[in-house]
Each structure stands twice: as structure tokens, then as C-alpha cells.
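Okay, handing you the structure first.
Excluded from the complex is one protein chain; the other protein chains are retained at their positions.
Chain naming follows the written order as A, B and C, and within any one chain the residues start at number 1.
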Amino acid sequence: MDWGNWFSDANNVVFLVVALVMVAASVRVVTSPNVVHSALMLVIALAGAAGLFLMLGAEFVAWTLVLVYIGAVIVLFLFGIMITRAPTGRDPGRLDHARRWPAAVVALGTFVTIATVTTLAFEDRPVSGAVTSGGDLGEVLFNRYVIPFEAVSFVLLAALIGGIVLARKDPER
Amino acid sequence: MTHLLLAYAGEAAHEVAQLSDGGTLARYAWLIPVVPLVAMFAIVFVGKRLPMKGWELAEAAMAFVAVYGVVLLIANASTGISYESSVEIARIGSYVIEWGWVVDGLSIMMYAVVGVVGLAVFTYAKGYMEGDVRFTWFFAAFTMFAGAMLVLVSAANMIQLIVGWELVGLASYLLIGHYWEDHENNAAATKAFLTNKIADVGLFVGVIIIGVTVGSFRFDAVLGAVADGNSALARVAFWAGLAIFIGAMGKSAQFPFHVWLPDAMAGPTPVSSLMHAATMVTAGVYLLGRMFPLFQTEGFATDVKAIIIVVGAITLFATGLIALVQDDIKKVLAYSTLSQLGYMTVAMGAGAYTAGLFHLFTHAFFKGLLFLCAGSVIHAVHSNNMSDMGGLRKSMPWTFRTFVIGSLALAGIFPLAGFWSKDEILASVQFDASGSGGAIASVVLVVAIAGAFVTAFYMARAVYLTFFGEYQGHAHPHESPRVMTYPLIGLGALSIVAGFANVPGVYEGFTRWLAARPFSMGDHHFESINYALAGIGLAVALAGVALGTRLWYRDAATQRERDRFRVPVLYPLLEHKYYIDDFYLRGVIEPIKGPIARFVDWTNTNLIDAVVNGFGGVARLAARFVYGGLDQRVIDLAINAVAGGTSEAGEALRHTTTGRVQQYAGALFAGAVLLVVGFLIFT
Amino acid sequence: MIINQFLVLAALLFSIGIYGVLVRRNAVLVLLSIELMLTAVNINLVAFGSYIQDTLRSGQVFALFVITVAAAEVGIGLAIVVLVFRNRASANVDELDLMRW
Partner (left out) sequence: MFDYHALAPELILGITLLAAIAVDLVVPERLKYLVGVTALLGLVAAALPLITLAACSGIAGCAATGPRVLFGGSYVVDDFALVLKGLFIVSGVISLLLSVGYLESDDYYQGEFYFLLLASVTGAVIMASARDLITIFVGLELVSAPAFLLAGWRKGDRRSNEASLKFFLTGVLSAAVMLFGMSLVYGLTGNITFAGIAQAITAFGLQSEPALVLAVVFVIVGFAFKISAVPFHFWAPDTYEGAPTPVAAYLSVGSKAAGFVGLLTICYQAFAPVRSIWGPILWVVAALSMTVGNLIALRQTNVVRLLGYSSIAHGGFILVPFAMAALYDQAGLADAFFGSITYVLFYAFLNLGAFAAVIAVVHKVGSTEITDWGGLNRYAPGLAALVTVFFFGLAGVPPLAGWFPKFVMFRAVLGVFESPWAIALAVIAAVNAVIALVYYAGVVKRVYMDNVPVNAPVDRVAGRRLAPSLVLALAITAAATVIFGFFPQLLAFFGDVTRAFVAAP
């Protein structure tokens, strides 16, 4: 492919910057010795993903990601971290296994396999950044995907009810 | 009654004869397997409340089967019957699973045998099992055992046959393990079950290959395809035939699947009797008989016959030898059953359908009898070991007389049943050797004749050690009650006369009975008695008896003493230090330093002994080797190694479940990626 | 923009997530790593949606469902982690070895 052409597209430069930030943040998520830092780094990675979604015209998905994840899930995580009193100091030995190298090999192997196989399949075909309106999405969601929509609401309900039962402290026990 | 115009399957009846459909008698033959099974349930549910604790139900069921079977046999003897009916119970696509019943020469013979022997054994078991804590349970399982065998025999299709086949295995598991308080009996039950199951895999694969190829599991469809020369079936016939023979090897305890049968002696003696005579072990031979055209028809599984005959020959000789060194009287009989099953298998391998099944027929009576006698003896002396017996002919006259009859029949002494059937097998093998069997069959013929000698030899030993000499046991032996001796007498009478059912050239009823089937069996029938071979067979049998008499018909202080060879030539080389000394003392040192007169005297008194003992010694040594070296070590070791290896593999694998969830996750990724990469590399 | 740049990024995030799942001892951190993997999936879905120019917006709808389900899973996961923590005062997954073999 022609890297010159690729760089001349401002979108690609933005992509590169965002991607680098995401990768760096992700690496910190899995290596940071501080649990809270890990969670915050995930926020950055997710924000980057939201940015990419915007570039791809998926505005609704992007904002959902921001609201659901950064607004709710991360807060949940932070609560979890605090409740379980996970170590927040700088002591990587307590957070990681000694078996980092085998894990790295598995991860690298997976990456090489996936990346090779998928990039060979699609080569350098372009993607458009045409914006999808929320209305279009809603239309599809509530017609064609109404069954999974209802089902997912039951998943959330089950998570809520079951989660409360499991997480609450039983006074009599 | 409508008559079907069908050719008699056999060669014996050259003219086209009419086969009857059996009328009402055949249409209600489904009752034969059903009545025992119903009786079983009845015994389970109400047996304990009945005056005889369920025995009467079992006995009634067997009486019904015996009467029905004999009536069918008589009807079949007058006009051949060939009837078949099926009820559909399930359907897989185009494949139909049915429950059916076959009433033809082969199945009628089996109904009669199972019924008659079963009736005798069930009657006897009333006395034998008296006082057993699980009396009712025993008869429930026992009735199921007989019922399962009848399901198998009556099967009109291979699926039903498998159902009966498995039920027989399950019932035998329960019965062999009847005295489960003893751990060894458990192990024996499990061993029998597993050995059978492993062989069953063969049957299963064979049946499915045939069923899929032919498009039906019915025997008549399969044999019809054989008769029509179905080319698709011909292509797979060798493998299917081999697989089916492997299944037959399991139930009929052919080498190397024979290991379960001697251990299965752990069950009560009536179980052994029924198992060895009419049910279970005969199932394999029956299956070969049922599928016979597949093996006999040119272009199909004819090549398997060479394997069958060799396996049969190995079984008949190797296991016969082992019977020589057993002390447990039931084990002597068990190994003799193996040996006789070897004869039946040899006959099937030689293409002698009638001869093989005729031996099954006669063997059922005298082997059932022998086991019941052994049970009677064991009942009296409270020991299985012949070293605790001796001299019982005085205290147990009826047991003694019938045991001798059974032994002579088994040994093949004229004119008892075994003589006729064994002779027919020898003649068939000789015929095969002159035909397609070639050199292999010639060797097998020699082995079979040698086997006849061994048979007579070990039966002589059993008779002399048990009933002659001085009683060595502790309990007070007494004749068994009449409920036990009457079945002995009945079976004894049958052991005498059963052989006359088929005397070539004189009365060939049995051949005609068995030939009443819609498809040609293509086996050879003899027009007359083969006097030369009959003479040889009788001669070696008499030689065996004579040698046995020479060796064991003597008194001594202990049984161990009586059961001993004095072999001055062979033992020093091979066996015992004592004999080495003896050899030096009597064979070398004394003659040299003693006077010539003593040397001559020694020669006179000992040379004949030496020859006789030497001959016996060779046989005995071979038996030791086969039993101690091959059977107990190599084969047991192999089975234990397989079992142990499986278990060890399980133990090793189980440690992959470490409890660590991240290792599970790692395995998940690694598995996924390896599957992808492996697939991409290999395709 | 070409499709491959998104695919490589997604593969990278996915693999980093795998690494995290395999090395992190704390259950919460394992969960965080799994979120990374799901983000990779979402990037794939949205990028493919744009690449295909799917009139049904299946890619984006799929991503929405993934996000929602993931949120529910986080709730469940944290409830379980809290439960485990209460009984054994630790949320380390490599100490879960009462049952094995």
C-alpha cells in the first residue's frame, strides 16, 4: 500500500495518534502495579475507542460507550476495587503472576495469528466515515432486533437481582 | 395352515420340500422370551410373599419354555417351520427398529435346549440355593438370564439381538457377583462384564456396517442380500464379518477373550451350569450360525473363516491343556467348556454349520449335567477343590453315576452324545482340509484329534480324583436331595441319547431341523459315518481314558499324592529339584554302583511307568506353561496393563484440572489458536 | 481510512487483553482485561459496519448489544468478586483451588 497517500489523509493521522494512545493505555491496564491506575487507563482506552467510533460515523455507539462505560461501569469497577480492598500501592509482585513470559507468548501468538489472517483477508480496502443517525439505529433496534432487545433487558434485570443477592451481606449469617 | 413353497436350506434334502409357517404355534412363539421376563418382574415384586419365595414362578416360566420348545421341535421334525414376524417400535429415517421373533430350525433348537436345560437347572437350583439370603433375588436374576437369552435367540433383527446380548451380559454380571460379600467375586463379575463389553464393540460395529449397507437390520434382509450377491455388502463383508466374529468371541469366550469364563465360576453353581450349557457362551456360536451364509457364501466373508478356525483351534487345545492342572473342579469344567466352544468355533470356521450346532446341542446336555454334578459334590463337601474330595462314589452314588455318564459323553466315548457330535466336527474339518480350508484345516484336524485325547485325559482325572481313592475332606458327604438328583438323571439320560439325533446315513433328523431356514446354508452333509475318523477319534479318547486311569486310578495317603506324576526323564531338566535328585539317585548313581540285577529290576518296574508318565508329563508341562505362563501371566498382564494404563492415563489427565482459573483460560486460548493453526497447516 | 488499520488495532487490544487475563491475579483486574477484549470486538464490529455500509446497521447494533451485555457482566462479576472476597478476604484468582482434579 502507499504509505504516503495514507498519511496525507488527516483522518489517518488522527487514527494513528488515537490508536497509539489506546495501545499505550491498554498496556498500562494489564501491567500497572496500581489497581486504580489500571481502571483509569481503561477509561482512556475506552475513550479512544469512542473517538474511533465517531470517526467511523457511529455516533450513537460512541456516546453509549462513553455513558455506559465511563459513566457507570468504571464507577462500578472502582467500587469493586475499594470494597475488595485490592492493593493500591506499587507492588507488582502481588498483582501479577510470575508466569508473565508464557502469557506473553500466548498473547503474541494470538496477535500474530489474528492480525495475519484478518489483514490478508481484507487488504487495504477503504472504510467510509458516513454518519449513521440515531434515528436509523433506533428504527432497526426496535423492529428487527426487538427480541434481543427484550432479552438483554432480562439479562440486566437478572444481573441486578442476582447481583444484589450475592453481594449483600446477610445479617443472620 | 398355509404352506410356503421354500427350498429346504440344506444339502441333505435334495428335493424341494415344503416349509410350514408353523401356524398358531409359531404366531404365539413371542411368548417364549416374554414369559420369563414377565416372570422376572413378578418375582421381583411379589416373589418374597409366595410360599416358595418366587421359585415357583421361575420354574413355571422355564417349564413353559421347555414344553413350548419341545412341542415346536416335534412340529419342526415333522414339517420344517420357518416363520418370522416383527412389530415396529422405532424409526430412524428409513431405518426401522423392530421387535420380532423368528421360529425356524435354528431358533427352535435353541428354544428347546434353553428350555430343557433351563428347567433341569432351575429345579436343581431350588435345592442348591435353599437357605440363601438372596434366594428370591437370585431367581429373579436367573429368570432374567434365561429370558435375555431367549430374546437374543428369538431376535428377527440385529438390534434386538444386541438388546438380548447386552441383557445376557447384565444378568450374568448380577449372577456371577451373587456372593458379593467376597471381593474376588466382585472382581470376577466385573471382569466378565468388561471383557464381554470390549468384544461387544466388535458386534456393534459389525451390525451397524451391515445395517447401513443393506438398509435394514433384519436378518432375512441381510441374508437375502447375501443370497442376491449384493455388491455393496460384498465389499464390506470381510470387515463386517470379522467385527461380528469378534463379538462372538467375547460371548463364546474364544482366545484371547476367554479369560472371563474361568473366573465367572465365582457365581453359584447352577449359574455356571446354565451359562456353560445353554445360555451366554452359546450365544456367540448361535450368532455365527444365524449369520452363517455371510461367512459361507463365496464373495462375502469367506476369508474370515480362516481366522475363525484358527482361533477355535487355539482355544480348543490351549484351554484343554489348562484343564489338566486345575484343582478346582468347576475350573476343570470351565476350561473344558472353553475347549468345547473351541470345537464349535472350529466347526463354524470349517463351514460346518450343522456339525457346530450339533455339538452345541449335545454339549448343552452333558455340560449342564457335569456342572450340576459338580455343584452336588461341592454342596456335599463344602469345597471346590478336588484335593478335598476323593472316594465320593460310595456316599454319592447318583452323582457319581451321572458324572461318569457326562464325562464319557464329553470325552466322546461311543455311543454317548459327545461321540457323535465331535466325530461330525472332525469329519467336517477333514472335508474342509480336502477343499477350501487347505493346509490350515489339516493342521487344525490334527489339533482337534489331539484335543480329543486331552479332553478324555482331564475328564478321567476329574472322575478319579473326585470319586475314587479315599475321602480327604472334613464335612460329611451325603447324596443330595431328590430335587437335585432328578435333574441329574434327566440330563444324564439326554446325554446318552442326544447324539442319535444325527447319525449320518442312519437318522439325520437334526440336519433337517436346522435346515428349516429360508436361505441356503451351503454346508456339507455326510451321507454316512466316516468310520476311519470315528475310529481315530474314539481311539484317542479311549487312550486318554486309559492313560488317565493308569495315572490316577490309585490310592494314596493324600489327594496331592494321587495327583502326581513321576517323570524321571523330563522333570529333572525342567522342573523340580526333588526330581533332579531322584533322577541322579535312580537313573544314574544306583545303576552304576548297584548290581546289574538291580538295573534290570529297575528297568522292568519303571520303564513302562516312565513312558506313561513321560507322555502325561509332556501334556502336563505344556498345560503348566499355557496356564502359568501364557494365561495367567501374559494375557492377564495385558488386560491388567490396559486397565491400569487407562486408569493411570486418567490419573495423569485429571491433574490438568488444576483448579487455577487462569490456566483454564490459557488452555482456552491455546486450544482455539492451535485448532486454527493446526487446521490451516494440515489442509 | 482502510479496514486493516482497525483490524490490527483490534487484534492488538484483544491480545493485550488476553495477556492481562493470564497474568493478573486480582479478579477485578482480570475483568478489566476482558473489557479490553470486548472493546476490540466493538472496534471490529463498528469498522466492519462502516466498511460494508450495511443498511441494516447490524455492526453498530451488535456493538450496542455487546456494550450492554458487558455492563451486565461487570455487575455480575463484581457481585461474585465481592462474595468471594467476603468469605476468604482475597480476590486473587490463583488462590481459588479448593476444587481440582
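The rule is short, and it goes like this: a residue touches a chain if its C-beta (ideal position, glycine included) is under 8 Å from a C-beta of that chain, and two chains touch if they have at least 3 such contacts.
What you are looking at is a predicted structure, and each value in this text was computed from that prediction instead of being measured.
Chemist: For the unseen chain, which displayed partners does it touch in the full complex?
Modeler: A, B, C
Chemist: Quick one: say which of B:Thr79, B:Thr190 or B:Ser395 touches the chain that got left out.
Modeler: B:Thr190
Chemist: If the missing chain were put back, which residues of chain C would it touch?
Modeler: For chain C, the residues touching the absent chain are 3, 14, 17, 21, 27, 30-31, 34, 37-38, 40-41, 44-45, 47-49, 51-52, 54, 56, 58-59, 61-62, 65-66, 69, 72-73, 76-77, 79-81, 83-84, 87-88, 93, 96, 98-101.
Chemist: For chain B, which positions touch the chain that isn't shown here?
Modeler: Residues touching the hidden chain, for chain B, are 89-93, 95, 97, 159, 162-163, 166-167, 170, 173, 177, 180, 186, 190, 193-194, 197-198, 201, 204-205, 208-209, 211-212, 236, 646-647, 649-651, 653-654, 656-657, 659, 661, 663-665, 667-672, 675-676, 678-680, 682-683.
Chemist: Residues on chain A that touch the omitted chain in the whole complex?
Modeler: That gives, for chain A, the contact residues 113-114, 117-118, 120-122, 143-148, 150-152, 154-155, 157-159, 161-163, 165-166, 170, 172-173.
Definition applied: only the chains that are shown with their structure count from here on.
Chemist: Measuring centre to centre with CA averages, how many angstrom lie between chain B and chain C?
Modeler: About 65 Å separates the centre of chain B from that of chain C.
Chemist: With chain centres taken as the means of their Cα atoms, state the distance from chain A to chain B in Å.
Modeler: The mean C-alpha positions of chain A and chain B differ by 71 Å.
Chemist: Which integer distance in Å separates the CA centroid of chain A from that of chain C?
Modeler: Inter-chain centre distance comes to 7 Å.
Chemist: Scan chain B for residues touching two or more other chains and write them down.
Modeler: Only 662, 666, 669 qualify.
Chemist: Among the residues of chain C, pick out those that touch two or more other chains and give their numbers.
Modeler: Only 18, 22-23, 94 qualify.
Chemist: For the complex, give me every residue of chain A touching chain C.
Modeler: Interface residues on the chain A side: 1, 6, 9, 11-12, 15, 19, 22-23, 26-27, 29-30, 35, 38-39, 42, 45-46, 49, 52-53, 55-58, 60-61, 64-65, 68-69, 72-73, 76-77, 79-81, 83-86, 94-97, 99-100, 102-104, 106-108, 110-111, 114-115, 118-119, 122-130, 132, 136-137, 140-141, 144-145, 148, 152, 155-156, 158-160, 162-164, 166-167, 169.
Chemist: Along chain B, where are the residues that touch chain A in the complex?
Modeler: 662, 666, 669-670, 673, 676-677
Chemist: Going by the contact rule set out above, which residues of chain B touch chain C in the complex?
Modeler: It is residues 654-655, 657-662, 665-666, 669 of chain B that touch chain C.
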